[in-house]
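Left out: one protein chain. Kept in place: all the others.
By written order: A and B. Residues from 1 in each chain.
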Amino acid sequence: MEERPGDDRPQLPPPSLWPVGFAVGVVCLLVGLVVSWWVAAAGAALALIFGFLWVRDVVSGRERATGPSSDEPATDGAPAIPEHEAERFPRSKFLEGATLGLGALIGALVTLPVVAAALVPGFVKQKSKPVNLGPLANFKEGQYYVATFERNQKEGYISRMSAFIRNNGSTNGKPSFTCISNRCVHLGCPVQAGGPVFDKESKTVKSGSGEVDLTPALPAAGFICPCHGGAYDQEGNRIAGPPVRALNRFEFAIVEDHLVLGDMYSVAKVDGSGASAKIHKYDLAGPGQHVDGPEQLLYPLQPPH
Amino acid sequence: MSSLDQRRAGFQRYKARVKKDGKPFYPFAMFHDTVMSLVVVCVIIGLAVIWRYGISGNHILGSLIGAPADPGTRNFVPRPDWYFYFLFYLLRIFKWPESVILATIGIPTLCLVLLLILPFVDTRTERRLSRRPVAIVAAALVIVSMGVLTYKGATAQEAIASEVKAAIPSWAKKQGFQNNQEALKGANLFAESGCTNCHTYLGTGSSNLGAPDLSAEGAKGKGIQFQIDHLTCPSCVNPGSPMPPFKALGPDNLKALATFLEASKGSK
Partner (left out) sequence: MAVTSTKKRGKLEGAAMYPLDWLEERSGLVGGIKYFLFRKVPGDTSWWHTLGSATLTAFLVQLVTGVILAMYYKPDVNSAHESVQHITHDVWGGWLVRGMHRWGASVFIILLFMHMGRVFLFGAYKYPRELNWIVGVLILATALFEGLTGYLLPFDQTAYWATVVAININGTAPFVGPYLATILRGGAEIGPDTLARFYSIHMLLVPGALIGLIGLHLYLVVRLGVTSPPWSKDAADRPPDPEPSAPPRSGLVQPAPRAAGVRRRPSE
């Protein structure tokens, strides 16, 4: 049985939102005194209106408390939902769904852009620029050179790589070059020339793509990988060890009498040698990834290179 | 196989026994832990000190840092950290291109899967080692094979110039050609030209494609001209030989190589 509140006990006003509006009004009034008369006027109006509503609430609330008791049934603290409305507004279910839904939305908003920023940049803008290796005169015919250059001038030193270049002379007026990448196609180790490399005759050429080191070499035994026993012949074909195909090669072009290296591509094998070599070309694949044979099914789609 | 109920009952017995006969973690077990942790910290500090100062000047733990990374390098021999040597050697064992993926992905993934499913494969409550033969054999196999693979990975050598050249002074001493300039030049060419990919010589190199050991080539009395002819065109001299021609080295280099081979009489 609820105890009726008597006159000797302090009366607490019922909860009300009007004081908030009143406070906002007072603040606007004070700020407006400094900033602008219109704001002050709006603030005064707000304060008056909400003040009036607040006072009315307090007064009428007190009357209601001392008046006849309301018909509220004794509750155990749970909000009293009129029964006939329970099916129409299943409030707790809505709250559950809204909480989880909003939570999922927040989670997605935070994680998806962040994860995308971590993962996506590796797949866009990966095209490499052509590299100018200097005047053709530096490449004596039939002689292999180890050329060390920067693939991307903006990135600088980190983009250095070496390639084995051989001038095969001209066939029908078209110059032919063999441009073999020195990254092993087993797992990417730097392949070495299988023969003497004449460091004393090395020279540095300044070209449009920065500095290029050219060192003559005599890879009589082909090219050998120092890591796991891979060996290639002078055309880059695999002759021993775990490499899964021939060494990658570069497209090349002659621009204003300079040798320019283009995109890298993968090679399954090379028949013949020199200018008349038949190169079985494929799109660039990573080391250890087969480009022909049944194993190529394991690597159907390459990311952009 | 013990049923789930048996295992649950066993755990209840364990809990009762610990309650009755157990000792508080602190200080009994924690004392052991603290001593061992102190040992670990001292070992780590000791290793750091030895790395920095060496033992009587010998830097037995390697250099403090190598040359800066050069992505365009022409003469570096990559090696992983020591605890990956077993995987490194595994990659060298699987020499056939079709089997590469077994060594890189297949075996490591298989090991990881076996480790993860272990508690579901072995559901016996038996823990006495004398009654767990499979466990003992498996543990012994794993420890021995990882140890062997790690050791072989650590000692793996490559048949390329930089590694082979390091052995030339000892060759010169053993074969007695340290004063023969031509032979020394030939020895350098021998190291640079990848010969040790297929030939062994005084313990260096690997034997491939049936290539003979050349440590005592000079004792066979074939003569310098034969060596030059053979190097120029091996399959002309030795029909069916898989050895590539080295004509491109030029007559001077070929003569030096031939001199080196003829000076190799076999270690004294």
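Following the convention adopted for this analysis, a contact is a pair of C-beta atoms (placed from the backbone, for glycine too) under 8 Å apart; a residue touches a chain by one contact, two chains touch by 3 or more.
It should be emphasised that the depicted structure is a prediction, and the values quoted were computed from it without experimental measurement.
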Sole residue of A:G25, A:P190, A:P216 or A:G236 that reaches the chain not shown, by the stated touch rule:
A:P190
By the contact definition given up top, give the residues of chain B that touch the hidden chain.
2, 4, 7-11, 13-15, 17-19, 21-26, 28-30, 32-33, 35-37, 39-41, 43-45, 47-49, 51-52, 61, 64-71, 73, 76, 78-84, 91, 100-101, 104-105, 112, 115-116, 118-120, 122-129, 131-132, 135-136, 139, 143
On chain A, where is the contact patch with the chain that was removed from view?
119, 121-123, 126, 128, 151-152, 155-159, 187-190, 227, 285-289, 298-305
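In the analysis below, only the chains that are shown with their structure count from here on.
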Per the C-alpha means, the centres of chain A and chain B lie apart by a whole-Å value of 37
Any idea which chain B residues touch chain A in the complex?
70-78, 88, 91-92, 94-101, 104, 158-163, 188-189, 192-195, 197, 206, 208-209, 244-246, 248-249, 253
Would you pull the chain A residues touching chain B in the complex into a rising list?
146, 148-149, 157-162, 182, 186-187, 189-190, 192-197, 215, 218, 220-222, 224, 226-229, 231, 233, 238, 240-245, 288, 290, 295, 298
